[in-house]
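Sharing a structure, written as structure tokens. Questions coming.
Missing here: one protein chain of the complex. Every other protein chain is in place.
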Amino acid sequence: MLQLTPAPHISSGTNTKKIMYSVILALTPALIGSVYFFGWRALFLTILSVLSAEVTEYLFQKVTGRESRISNGSAVITGILLAFNISVNSPWWLPVAGSIFAIFVAKQVFGGLGYNIFNPALAGRAFLMASWPSLMTGRWIAPNSGTLSGLSSITLDGVTQATPLSLLKLHQGESVIQSLNSPGMLKALFFGNVGGCIGETSALLLLIGALYLFIKGYADWRISVGYIGSIFIFSGILYLFRVSPVNPLFHILAGGVMLGGLFMATDLVTSPVTRKGRWIFGFGGGIICVLIRLWGGYPEGVSYSILLMNMFVPLLDRMAPKVYGGLK
Amino acid sequence: MSRTFIDGIIKNNLILVLAIGLCPTLAVTTSAYNGLGMGLAATFVLIFSNLIISAFRNIIPDNLRIPIFIVIIATFVTVVDYTLKAYVPFLSVQLGVFVPLIVVNCGILGRAEGFAYDHSPGYALMDGLGIGLGFTIILFVMGTIREILGQGIWLKIPGMFSGFKVFGEAFTNSSVILMILPPGGFLTIALLMGIFNLFRRK
Amino acid sequence: MDNLFLIFLSAFLVNNIILMRFLGLCPFFGVSSRMETAVPMGMSVIFVMTLSTIITWFLYQFVLVPLDLIYLRTVVFILVIASLVQFLELFFKKQIPALYSAMGIFLPLITTNCAILGVAFLNIDNNFGLLSSLVFAISSGLGFLLAITLIGSIRERLENAPIPDSLKGLPISFIAAALMGLAFLGFSGFMGLSL
Partner (left out) sequence: MKLLTFRGGVYLKGRKGLSKSSPIQPIELPEFVYLPLSQHTGSPSKPIIKKKDEVKVGEKIAESGGKLSVPLHSPVNGVYKGTQLYPHPLGGMSIAMKIHVDPEKTEPWERVKREVDSLSTDEIVEIIKECGIVGMGGAAFPTFFKLRIPPDKKIKDLIINGVECEPYLTSDYRLMMEKSDDIFKGIDIIRRVLKPDRVWIATESNKMDAADNMRESCASYPWASIVVLPTKYPQGSEKQLISAITGREVPEGGLPFDAGAYVQNVGTALAIYEAVNFGKPLYERVVTVTGSVRNPSNFLVPIGTPFDYLIEKAGGVVGKEGKIINGGPMMGIAQVRREAPVIKGSTGILIQNEKEVLKGEVGPCIRCASCVDVCPINLLPTEIYKVVELNDYERAEKMGVLSCIECGNCSYVCPAGIPLTQQFKVAKNEIQKRRK
């Protein structure tokens, strides 16, 4: 029997699964780093989050009688990213609640993979922020500085320590600001040896993973460069005019800028499809992030800035580039 | 006549079926008590405007009917507004601008135009009761869901009753605050409408 | 609260009239399934809102208050807005047909748009002066336009999404609005402005 599918008769061999698993692989260095900095509980919460995401996806597809697509790995990414966005000191049910919201409300009801408007992990995080603000912002602990002592215990103790960003928000005088601007702080931020959410602290490990995705072409560097670059430029200008007390390097290394700019803004489904749109998307997100950090009610603006830009994606997608030869 | 009443609750349910009067439904349902208060206030206006319009339907000139309806409705709204301010000031503050806004609830004008204007006062009364009750039930249910999930308590009446702790103390202390924030309102009505559609299809 | 910039920020973003204040939801969900209708609706709202704010503000300050007729404000305002809309409709039809064809079908819908009346009330409740009232009205209108444009584009994108049947149409739009509101929560506390 001759087969009759339409042209083209060959394919590039890339498929959705491959892309998703590459993203998971790219997140692995940061995951390993989180265990190193915060102990096994980081891994425990991540696994819990991933499992909740997968189970929610499975149940939804089962109940609505859809083809099960849980093996494509997209829910795993959501689970990991959500866990990366909470403190290691969170109660176990926090990532569970976040993942269920992320998959159910932000993704599956819209039709599942490919149809969600908002990045599920970020929607999940915003849900947690709105619902349990004290758990999301008041429970930071210091990293174990790589002594590996954290590896043996799954406990909630640990030295509580404000994150660099919350110190900035509290504005506790000149000496604090000076320490935030110090090279030692920037180094700690770059390597990840600071308090913060599970997966966001190490700029280095996140960059390694993202670089892999950029090379593979599974994430568009334009978004990341637009996002992180605009934060750098905008906060730099504000620093020059003494509006922002901290230097732009601090701004791009602290908090979730790397995690958000490299992994969440670049989420394929919730970012624009055109190159121009992607530049605008990244750039706009960066500006909003700095605005929230310096003038908003929260110490961190990354997740909201990306969620807000997610809303504009359908509009940005309308900016079609000029068609070859022009249109009549 | 009882048919009119039942239809008012289900078949013509303002929110679930006609999707009118959404603003107060979402805005004030942060607690069951507020929802109930809003529902009853609207029901009061519905019943009396329906009755009056129906009673005078033969002398209201056709081309002037809409402004006349509006004046009648606005009058009852003003009555409700001032009554609430006088007797339940706290509720009045909670409902805020949404009490005077009952006047633009398209549901009420819609019933005046679509039902009361060409039915006898008896039917108009039943319609007002049914529609009002259907509206009140939804507001109460929405308020209940949002209050229990969002605050961990149920039926709190400010100054009188501190509410039932439905899921126990631990839940009350870490309730889902989002549910009493604006997005929680959208989520709750989406959920109710989804469930309603599920049953309507069957 | 007379800082005009703060009034603008509050009305436009922090307390967005749709997503945070829940005013004007009927037209918001009613005509937002396509961008072609959503955008003109938003424009019409800005226009009517600004005009009605000017008229109701003057009426209130210079007629109702001096005559001690404050309790008549509901009746008076709604009549004013209804006749304003009627008048605009006739005026556009005769004088500016282009504008009529753009806004025409949306004007009658605006009478029962509680955002218009709501803004008139809120101006009084907040004791706004004329300028503040105007800024409040225009920025509320802009907030409406922003929200309806966004939801319009989002709903268009959802046109062929395999959404469960019982959630198609309004419910999924509510959920989209909920998530938009969630994102807008990022503005809460902006420059000290709270919900």
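Brief remarks follow.
Letters A, B and C name the chains as they come in the text, with residue numbers starting at 1 for each one.
Here is the rule we use: a contact is a pair of C-beta atoms (placed from the backbone, for glycine too) under 8 Å apart; a residue touches a chain by one contact, two chains touch by 3 or more.
The structure displayed is predicted, hence computed values, not measured ones.
All shown chains touched by the missing chain in the whole complex, by label: A, C.
Of the listed positions A:Asn15, A:Ser68 or A:Gln178, the one in contact with the omitted chain in the full complex is A:Asn15. Only one of A:Leu51, A:Ile233 or A:Val269 touches the chain withheld from this view, namely A:Val269. Although one chain is not displayed, its contacts with subunit A can still be listed: residues 2-12, 14-16, 18-19, 69, 72, 74, 111-115, 217-218, 220, 268-275, 317, 320-328. Against the chain not shown here, subunit C presents residues 157, 159-160, 162.
Simple rule for what comes next: only the chains that are shown with their structure count from here on.
Taken as a contact graph, with one node per protein chain and an edge wherever two chains touch, the assembly is complete, since every chain touches every other chain.
When every chain is represented by the mean of its C-alpha atoms, the one lying closest to the mean of all protein C-alpha atoms is C.
Subunit A and subunit B have Cα centroids separated by 41 Å. In this assembly, the C-alpha centroid of subunit B lies 21 Å from the C-alpha centroid of subunit C. Annotation: 34 Å between the Cα-based centres of subunit A and subunit C. Residues of subunit A in contact with at least two other chains: 105, 127, 130.
In subunit C, the residues that reach two or more other chains under the touch definition are 164, 167, 172, 175, 178-179, 182, 185. Chain contact summary for the complex, subunit A toward subunit B: residues 97, 105, 127, 130-133, 135.
Interface residues of subunit C facing subunit A in the complex, by the touch rule stated above, are 149-150, 153-154, 156-158, 161-164, 167, 172, 175-176, 178-180, 182-191, 194.
Residue ranges on subunit C touching subunit B, taken from their complex, read 19-26, 29-30, 71-75, 78-79, 82, 111-114, 117-118, 121-122, 125, 164-167, 170-172, 174-175, 177-179, 181-182, 185, 195.
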